[in-house]
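A single protein chain has been omitted from the complex, and every remaining protein chain is retained in its original position.
And now, subunit A:
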Amino acid sequence: MVIAIGFEGSANKLGIGIVKDGEILSNCRRTYITPPGEGFLPRETAEHHQQNIHEVLQEALDQSGITPQEIDVVCYTKGPGMGAPLTVCAIVARTCALLWNKPILGVNHCIGHIEMGRLITKANNPTVLYVSGGNTQIIAYSRQRYRIFGETLDIAVGNCLDRFARVLKLSNAPSPGYNIEQMAKKGKKYLHLPYCVKGMDVSLSGILSYMEDRIDELLKDYTPEDLCYSLQETVFAMLVEITERAMAHCASDEVLIVGGVGCNERLQEMMGVMCSERGANIFATDERFCIDNGVMIAHAGALAHAAGTRMPLEHATVTQRYRTDDVLVTWRDD
């Protein structure tokens, strides 16, 4: 039996969660929200995490009903992410590990999303579409690694949506992507946008600059709702297309969507249509697990810990660049 605590703070979400053999004991989170038209910057985000982390930690411990002594391993996000916010969580995690005299384990953020998705949905060996503010990857497991079959050649899909929300000066609460999604539901008129797929990779920066450059002209003929609708329809069609190509390539019949953009219902719906047309199954989770959280870090860390992975304290650092396929998956034997 493994009880693990996980600290996540790679971007603007600060999350701490506790998990006991795949059972979630607590899942607490705070989000740093910036004014409309502005994104979150590393220094301010780190300050937000510093100011909230003790309160969130207390809340997570209280909700779980366990004492620090019962914890087997302290897990934290080693990367990828923004350096300063990552460091805040790493420092607190190291301090807890020393105070409580527990082993520490750094976890790859992307692996956290994948393992959490598998736990919640019970998908066995899915093709994974990982879509968030910083990542856009098509991943499949093979020989002890989660291998990246396709990814964005430039910016992440969440970044593309967030930046377009800034162009329209939409609110960042609860998240810019959520507000785009709500606007898109009211969109009627479809605008043709650049569509850029390269094999199993996509390029998204061209769409964003296309819209940024013409925004005033576009708003004469289209409502902001129409533009959100057209943007979603176009970029999601690209994502579904490369997912389908990866499935055909790997002969896979399961798709799992993870990451913050993964809770977009239109994306889930489009993926669902694609899956039903090829006799495949779709798995997705809701915002509790799609959006960055501490439980996913605790769960992925617990799996690695149970499989014997250990990390000496002096290696418990952070890294902004940490590829999904860098991690040796010790806990799967298929």
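Everything below uses one rule, namely that contacts are C-beta pairs under 8 Å (C-beta built on N, C-alpha and C of every residue); 3 or more make two chains touch, one makes a residue touch a chain; residues count from 1.
Definition applied: contacts and distances are computed from a predicted model.
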* Structure fact -> According to its UniProt record, the missing chain among "Glutamyl-tRNA(Gln) amidotransferase subunit B, mitochondrial", "Small ribosomal subunit protein mS29", "E3 ubiquitin ligase complex SCF subunit sconC" or "non-specific serine/threonine protein kinase" is "non-specific serine/threonine protein kinase"
* Asked: Among A:Lys169, A:Arg214 or A:Arg278, which one is in touch with the chain left out?
  -> A:Arg278
* Sort through A:Leu219, A:Ala248 or A:Ala307 and give me the one touching the missing partner chain. => A:Ala248
* Asked: Per the definition of touch given earlier, which of A:Glu115, A:Glu151 or A:Asp226 contacts the omitted chain?
  -> A:Glu151
* Structure fact -> Contact residues on subunit A toward the hidden chain run 10-13, 80-82, 109-110, 132-135, 140, 142-143, 145, 147-151, 153-154, 156, 158, 190, 192, 195, 197-201, 233-234, 237, 240-241, 244-245, 247-249, 260, 269-271, 273-274, 277-278, 292, 320-323
